[in-house]
Structure formats: structure tokens, C-alpha cells
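Of the protein chains in this complex, one is absent; all others appear in place.
Now for chain A:
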Amino acid sequence: MASIELRNIKKSFGAVNVIKGVNLDVKKGEFMVFVGPSGCGKSTLLRLISGLEDITSGEMLFDGKVVNSLTPSKRGIAMVFQSYALYPHMTVYENMAFGLKLEKGHSKDEIRKRVERAADMLQIRQYLDRLPKQLSGGQRQRVAIGRAITRDPKVFLFDEPLSNLDAALRVATRIEIAKLHEEMNDVTMIYVTHDQVEAMTLADRICVLRDGLVEQVGTPMELYERPDSLFVAGFIGSPKMNFLTGEKAAAQNCTTLGIRGEHMTVSPDGIWEGTVIHTENLGADSYVYLEMGEEEPVVVRLDGASDYQSGTKLRVSPQPENIHRFDEAGKPIR
């Protein structure tokens, strides 16, 4: 329900500049994901948007109004923390109702209705009378999400909400968050993660951060197909994009040549030759690691299982339409 604009936002802790001038527009009802390696400032940026941290300089606007000095609750945000941050001494119901009780002007019936509606959305109605310590990690995180929904926020902030869950639960909760976004499509959501799979699957748009600056903003497919820098190219996509330098790159008139594992084909008349050093079979597909005299082995992603012995010589060709060329500065040549 709110559009967010960041105008040259800077944040420093003492002498350390963490956010070095971020400009960003988040549209109404959009699901924006901040990704980046640890220490890039993505969590700090989220905390600046939430109001838990003061902005050093720059302007933050919600729906065109400056909110720099507003408290989190006045901004109309709700936040889900990595560590759940439930109130341990309150039942699930009390946890979810706490914000509404503090807001004043809500009748008991109304609070109960809103808590129950949120609990139904997340299927935690049967736990309403329990204490957080009687719940599993996944249930706790759903309560934390429920607490945020109950308050009917304009902006929904997630700070790495899945990183404390195990792999299976992470996928299930991820789908639940995606469903939530569909149901609450007028609520702007901002989600911080270091996991690019979460970013790719959840985001309407992704904002890649590096060292306190925005590296690129775009839809997941834009970032995947047209990365604006070597850094984004290497960060988005799994397995990582292969980077080739030297002769192979020079043959394509660039300093660094990027090619994803899935965009290479094995054929006897392939233009590059490599030695198989390792094969990973994942069932539906497999990764073959080739030694080609590059810094890192080149990964080729093949459909189905492969049974190449280590030491086998293999010839591969890149699909010409999927080659990414970068100049010396790491910028793309298009």
C-alpha cells in the first residue's frame, strides 16, 4: 500500500560507512529482494527502512512523504526477524495481539477477529494458546509472520526469515511467503537474503547490493540474462557463471567471457577442450567440472545423469546467443 523511495541514503557507524548513497524506488505492492554477500549492508538498509536505525544522510519517502524521523510503528511497517524475536512469556495469541493492543482504539472482538484471520492464513490457529517454547522452529517463524500480518502493515519487512530453518522447511516456508504475497498483493514487501535461490523464486524485482552500493536492480530474469556487471553475473544463478579469460576471451573480443553451465553443449566438434575432474549427479541434472587452464574449473550443467570418468577429455561449445562479454572494468559489452 505504500511506495518507497530512497534518495541518496547514507549510513555510517562512527567512521565506518556501511551504506554509501543508495537510490532506489520500490513500487506499491512490489516484492523487492535485497541480496548480496555478507557485510554488503543489506540488513542495515532494511533496518533504515524500518526505522530501527537512524539515517545518517539522505531522504526516505513513503508515498512521497519524508519519514526519516518517524518511528517504526508510525511508518506502518511490520518486520519478521531472523531469530523470530517472539515474546517468550506470551502465548501465540498474545504475541500476535500485542501490537494491536498498543495501537488503542481496537475493540477486543476486532483484535480477536484479526488475530484469528492471520492465524488461519498461516494455519497456526490450533497453537494460539501455546507459548513460543512449545513450538518448533518453523511454527515459531510462522507465528512471527502472523504477528506482522495482524497489524495490517503498509510495508512488510523480512530480515533473512528462513536462514534458521532446515532445508525442507525453508522450501515450504518460502512457498508460503510467496502465497502470502499473492494474497496481500497491495502490501509492499522487502525481503533480505543472502540466498540467491530465495531471491530468484520470490522477487518481483531483485536489488543486488555490494559494499554499501546498489549494483543492479531488475527482475530475476533481467539479472539472470543481462547482468550489468561481472559481480552480478557471478552472484545470480546456480551453479555460478563460468568466467574465462585469456585466449578464449580474446577470441570473442572481450577481457572476460561469461557462460553459464546450462548454456554449453558437449559435442565432438566443440571449440574448447577440458579434462573432467569431478562429476556431481543431482538426479534431474548433473554438473561436470572441467579443467581448462582457467583459475577455477568450468562447470557444465547437463540434463539427466552423466557418467564421465575423471581424466576424460571433453569438448564443449558455448551457445553463441548466451555468451556474456565483459570489458576490463567488469562492465558488459553488448
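Quick notes on this one:
Going forward, contacts are C-beta pairs under 8 Å (C-beta built on N, C-alpha and C of every residue); 3 or more make two chains touch, one makes a residue touch a chain; residues count from 1.
Rule of thumb we're sticking to: contacts and distances are computed from a predicted model.
The UniProt record for the undisplayed chain lists the protein name "Sugar ABC transporter permease", from the options "Xanthine dehydrogenase molybdopterin binding subunit", "Acetolactate synthase", "WD40 repeat domain-containing protein" or "Sugar ABC transporter permease".
Between the chain not shown and the residues A:131, A:184 or A:292, the one that touches is A:131. Touch with the chain omitted from the figure is made, among A:36, A:99 or A:220, by A:99. Among A:65, A:89, A:108 or A:278, only A:89 touches the chain that is left out of the view.
Taking the complete complex into account, residues 50, 52, 71-73, 77-79, 81-89, 98-99, 102-103, 131-135, 137, 140, 147, 151, 164 of chain A touch the chain not shown.
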